[in-house]
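Here it is: the structure, laid out below.
Removed from the display is one protein chain of the complex; every other protein chain stays in position.
So, chain A:
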Amino acid sequence: MGSPFGSRGPVRRLVTAAVALAATVGLATACGSGDDDSGGGGGGTADAKGVDDGATLTMWTRAATRPQSEALVKAYNAHHKNKVELTVVPTDDYQAKVGAAAGSKDLPDLFASDVVFVPNYTSSGLFADLTGRIDALPFADDLAQSHIKAGTYDGKKYVVPHTLDLSVLFYNKDLYRRAKLDPGKPPTTLAEWDQQARAVDKLGGGVSGTFFGGNCGGCGVFTWWPSIWAAGEDVLNKDGTEALLASDTAEKVYDTYRGWVQDDIVAPGARDETGVTWTGVFPKGKVGVMPMPSTTLGLMPKDLDLGVAPIPGPDGGKSTFVGGDAIGISATSDKTDQAWNFLAWSVGDEAQVDVVAAHKDVVARTDLASNKYSKADPRLVTINQLVADGRTPYALKFGQTFNDPNGPWLTLMRDAVFGDAAKVEKDNEAVTASLTD
């Protein structure tokens, strides 16, 4: 019973405390001298590109973004003296693993994180301050700003985007043709989306209009919120301490989904879908139009004729959830310059175009949205350009409020769409309470 938390003995904690103390003192002195150095470029070339001197760097990432991380690490190791050793951790265990390692100061040199959990880590001091280094990048302003914002705490920048995962509409052009819809005209408003989904659903024979993860808080955040943002509204206040999820626009979005459930426009299993298999439904070719993660585009069956469109709001507009992973250097790493070498390279032109774009993934820089790979596939341009319209919500208590399967947001989602919609107002207060917990 006690064992899950208590493997650290008092001796170990004493050592940990000593290390922590030493680190704090070190950090304080580093900050003191850092102010003088920033102008004169104390680290010389080290600050711009970091150091490539054959160091071995440890790095963690979660399984959800494994292919992207592996491709970057492989390409980096092939042409650098530094070697990055990547450890992939099961997605559901990642927060716990980082937390435990942070407690015992065992974090790796580099660790990526689902961008929504980044504020929790920056505010707890897990990442090293990279403000000067990031600002010195020639393309600093073109880095996906929603990730940079999520990684900014008290005016200091701690992370760069690592892999970008955007929510976009996928629609099945074959089913559109069969339903006498124009495959060149995906929905531009929520009402059009509703009409098109219902038209496809009429085909019958196991074909459904749309699908969503109805028992998965993370899915709701990722796929529902863009419709609210597209209307120019927000879902949280600026500090992430107050929920605005019972607004009229939000209710309009919930009502559309509720209608799909009531009229059975949704593929079977939506109500039970906990998020494990929600992306596996569309590739089977029996769903008309649904929001999907952009990272799955390269994994779709070759013979599936699918189109990509932005997620619209009730009366038009477009937005996306700029998710994925951001990456930083852990505050306890003693190889900051070498680790920065990897990070600076990973957001550079070569890595972004020849590794990220070549894998049909979203580039982390808006100035590379149109590149030689995206030219071959206009869907990629659509996705890449969306980065500028998208948002990444900011809240310190994000995970426990929105991703926790027993958290208040999932209750709101299910009341709004499956249960008693009158409770949404009250559920929204519970979300706010969790955010300020």
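What we mean here is this: a contact is a pair of C-beta atoms (placed from the backbone, for glycine too) under 8 Å apart; a residue touches a chain by one contact, two chains touch by 3 or more; residues count from 1.
Heads up, the rule we're going with is that contacts and distances are computed from a predicted model.
Q: Unshown chain, UniProt name, "Carbon starvation protein CstA", "ABC transporter permease", "Phenylacetate-CoA oxygenase subunit PaaB" or "SufE family protein"?
A: Matching the unshown chain against "Carbon starvation protein CstA", "ABC transporter permease", "Phenylacetate-CoA oxygenase subunit PaaB" or "SufE family protein" yields "ABC transporter permease".
Q: Return the single residue from A:Gln196, A:Asn384 or A:Gln400 that touches the missing chain.
A: Only one listed residue reaches the unshown chain, and that is A:Gln400.
Q: Pick out the residues on chain A that sit against the missing chain.
A: Residues 1-10, 16, 20, 95-96, 99-100, 102-103, 120-121, 124-126, 215, 267-269, 271-272, 274, 277, 280-281, 399-400, 403-407, 410-411, 414, 419, 437 of chain A touch the chain that is not shown.
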